[in-house]
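Every protein chain of the complex appears in place save one, which is left out.
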Amino acid sequence: MFDANPAASPSARVRKVEPSSFGFQPSSVPPPAGGGGDLLEISLGPHHPSTHGVFRMNVVLDGETVVRLKPVFGYLHRNHEKLGEGTSYLGSMPYTDRLDYLNSMTNNWAYAIAVEKLAGLTVPERAEYVRVILAELTRLLNHTCLAGFLMQDCGCSGTPLMYAFRERERILDLFESLSGSRMMCNYQRFGGCRVDPTPAWLAAVAQLVDRYGPFLDEFEELLTGNEIIMARTQGVGRLPAALAVNAGVTGPMLRASGVGHDLRKVDGYGVYPRLNFRVPVGDHGDVYDRYMVRVLEMRESISLLRQALAALPGGPVLDPKAKQRGLRPKAGEAYGRIEGPKGEIGFYLVSDGTANPYRYRVRPPSFVNLTVLEDLCLGHTVADAVIILGSIDIVLGEVDR
Amino acid sequence: MDTVEHVRERLLARFPGAEVTVVPNGSPAGQHSLLISAAHALEIARYLRDEPGLAYDQCSNVTGIDWRDREVIDIVKDSQPGAPGGPPVVVERKVKRIEPGYLEVVYHLYSLARREGPVVLRLRTGNRSTAVSVPSLTPVWRSCEFQEREVFDLFGVVFTGHPDLRRILMWDGYQDHPMRKDYVEPDDYEWEPTPHGDVLTKAKRHYPAPTAPGMTNDE
Amino acid sequence: MNETQPALTSQERDELRRQGVLLTSLEELYNWGRSHSVWPLNFGLACCAIEMIAASMAKFDIARFGSEVFRPSPRQADLLIVSGTVTKKMAPHVVRLWNQMPEPKYCIAMGACAISGGPFKQGYNVLKGIDRFIPVDIYIPGCPPRPEALLHGLVQLQEKIRGQALTGPEAPRHLRSDDACDCPVPELGAHDIEPSHAPGVWSSPSLVRPDKG
Partner (left out) sequence: MIGKGLLQGLAVTARNLVGSYHDPDRYTTIEYPEVKPALPEAYRNFPFLVAEKAEDPLGTLRCVACQICEKECPPQCIYIVMDRDEKGKARMKPKVFDIDTSVCMSCQICVEVCPFDAIKMDQVFEIATDERFNALLLHRDQLAKTNTYFHQIHPTEAAEVDARLAAEKKAAEEKAKAAAAAKAASAKPAPAAPANPTPPPAPAP
């Protein structure tokens, strides 16, 4: 149905371990035919250690099998969009950090792209490369942490998450020495970036990139071939490609279902068309594939970082003509989107010619990806629902905004 | 690349009775959108998704916009009888009228199969208070399910045909639609040490009247 | 033990300790034990929760302070770290969690949002500070505070616990019978949570701002 990206070589599609290579049965149980027996309704969350924040699922169980699941949102609805309408264009930039608080750099970039479209600004070439470097570092950070959290949900309490956070701290140190803050970078500006990275900082990135590959090897040695993880995740939460597309699923979750759709290739924003990378695509669309696609994406990110560091040109990082304070774009609207680590993060801005946007809308990838949560969980046990939620990769700051 | 005019022509050819208007976009982004009438919305959406030459298979973003009532000044030319025997004198006068506001729902469609997009669809309600229904596009694109619920919750647009139209972000007993421009938030401004602008006006109610000049807790 | 005039001042105590004389009262021993086994509730709200997790990970290692045991159940926890924005929809749940925790219990408001609503203060669904419903012991400003700042707040809390007398009017809540430890749980109303703050727990000082002129 969909052509996978031609650049994605077959090796990217190879499943490391075939599901039949071990003796465990996948845990998916078909729902009972007659619907006999008493149903039990439980509420998972909003305070629950495995819901990745204040998310709540109202689950109806037949025995241990999920027969109905309704997500309840809004426990972290902090009115991002309303505040954005009362703040200047520049003033919303630090707020975007707090949307998906693991990936402030990509949120910044998406917002900057939307405003640049709205106001017709151009970005210097060096800034485009710096943006790619930061976005790919963010992708490494997000996917590593996601793997750690997912394993926490599977029950490997502590160890993978501990290793993931050890590496995350190294990336955060880079962010902090560049932008001044560990998590809330507030780094991108309309028409470029706020600070020019120094050669020392770029050398530190190169060093981190060199050691990230070996770390991933070790991480995969720990997790990818682990029989318990395979038994727990393979065949769980299968997402058919047609449903994924229709339900607006984007990002690694869509690609795990076999659709080779990556905005870095499709939209070709920034300098991605000049860089060479493959788009990993899954075959089964289950939790294991979603994990695997992310690991493979991290390998591609490492290659992207190497290329961007090598090709980084000189020059300014901020268009001096671009106005930051008191920006008043002409009346109109623009939708800017990029491929964030969690999927398509977009900003839809409507300007009425004043200093504040008339409408400020965030298209949150993890919120839209949750549309299929119930479909994925039906027929699985409640313990599987937890790892399915983990594999969707949500951050509540973005789901509820 | 599909242009909106091209999409509009195809839609009009397929649905001769439908109203499809191009809404121009003044920003450099230049992404014009299509305003479609509520009566044909579901058919048009289905056609956009299923027609092989269009194949807009993903509805990426759904959002609402609240357009308030606008004051429009029309210039009306009246002819009055002039001097006796002379020609009538044309007098221009300005007539103020209130153009009623409306709620608008915006859909951003993309085609993954053809790598095309976006096509921006807009649906408008009759006004902001009583005629606030538009047809739901959830039967066509599942991705609208939660996003339309969000628009219902925050803007108060009622989507007919939505399978599960409940509040999503605010709690069930909540009665306001906070993203509307005329929403008044509850008053909890007891401690606002650094207020200005609107916040200052709201917070002033809670300040005690200064009893003696210079009595502040700042210095 | 005389409450108003301790037999030894803390300086004298320190001096004796330096001279090699170990003097310990039951109170000191009890508080020392309590202060080094503060178990937090495994409860994250928003951005600050990530920094709280980071504080419990290898680099910052909250285990060095005896607080690595994050309990998923409020019944087993001593410390509620309110790590992030408390929305009005979430506020009743947070207060209920606090009520479910057994005494002695402590609360840290971590980050700007938990203290006052922070940058999201003017939002219609954001509670302007968790202290409107829960008595907070330590406030850690920052958005988000560094993990070190959280550890610093924890050290402050430990000092506070060590300074608590076991008897008298300054005794902690769990040793007094007169103070009810339950906080009223707000209800979700038609426009706002009701009440918007618990009158017995929170009242703001009167605030007179000079005119901007």
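Couple of notes before you dig in:
So that you can tell them apart, the chains are marked A, B and C in the order they are listed, and the count of residues begins at 1 in each.
Everything below uses one rule, namely that a residue touches a chain if its C-beta (ideal position, glycine included) is under 8 Å from a C-beta of that chain, and two chains touch if they have at least 3 such contacts.
These figures come from a predicted structure and were not determined experimentally.
The chain not shown here makes contact, within the complete complex, with A, B, C.
Of the listed residues A:V54, A:A127, A:L178 or A:V362, the one in contact with the hidden chain in the full complex is A:L178.
Checked against the hidden chain, the listed residues A:S50, A:T65, A:S92 or A:T138 yield one contact partner: A:S92. The chain omitted from view is touched by exactly one of C:G44, C:P74 or C:P145, namely C:P145. Although one chain is hidden here, its contacts on chain C can still be listed: residues 58-61, 64, 112, 115-122, 129, 131, 136-143, 145-146, 148-149, 151-153, 155-156, 160, 204-205, 209-213. Residues 17, 22-23, 87-88, 90-95, 97-98, 159, 163, 166, 169, 173, 176-181, 184, 186, 194-195, 211, 218, 221-230, 324-325 are the ones on chain A that touch the missing chain.
Summarising the interface, chain B meets the missing chain with residues 191, 193-197, 199, 216-219.
One rule holds for everything that comes next: only the chains that are shown with their structure count from here on.
Chain contacts in this assembly form a complete graph, since each chain touches every other chain.
When chain centres are set by their Cα atoms, the one at the greatest distance from chain C is B. In whole angstrom, the spacing between the mean C-alpha positions of chain A and chain B is 29.
Rounded to whole angstrom, the centroid-to-centroid distance between chain B and chain C, based on C-alpha atoms, equals 44 Å. If you average the CA atoms of chain A and of chain C, the two centres end up 33 Å from each other. Among the residues of chain A, those in touch with two or more other chains are 74, 77, 79, 82, 400. Those residues of chain C in touch with two or more other chains are numbered 89, 122, 124-125.
In the complex of the two chains, the chain C residues touching chain A come out as 42-47, 49-51, 53-54, 57-59, 72, 84-85, 87, 89-90, 93, 97, 113, 119-120, 122-126, 143-144, 146.
Contacts from chain A toward chain B in the complex involve residues 1-2, 73-74, 77, 79, 81-82, 117-120, 243, 245-250, 259, 261, 266, 329-335, 337, 344, 346, 348, 350-351, 358-359, 361, 363, 367-368, 370-372, 400.
Remark: chain C residues 89, 116, 122, 124-125, 128, 188-192, 196-197, 204-210, 212 touch chain B in the complex.
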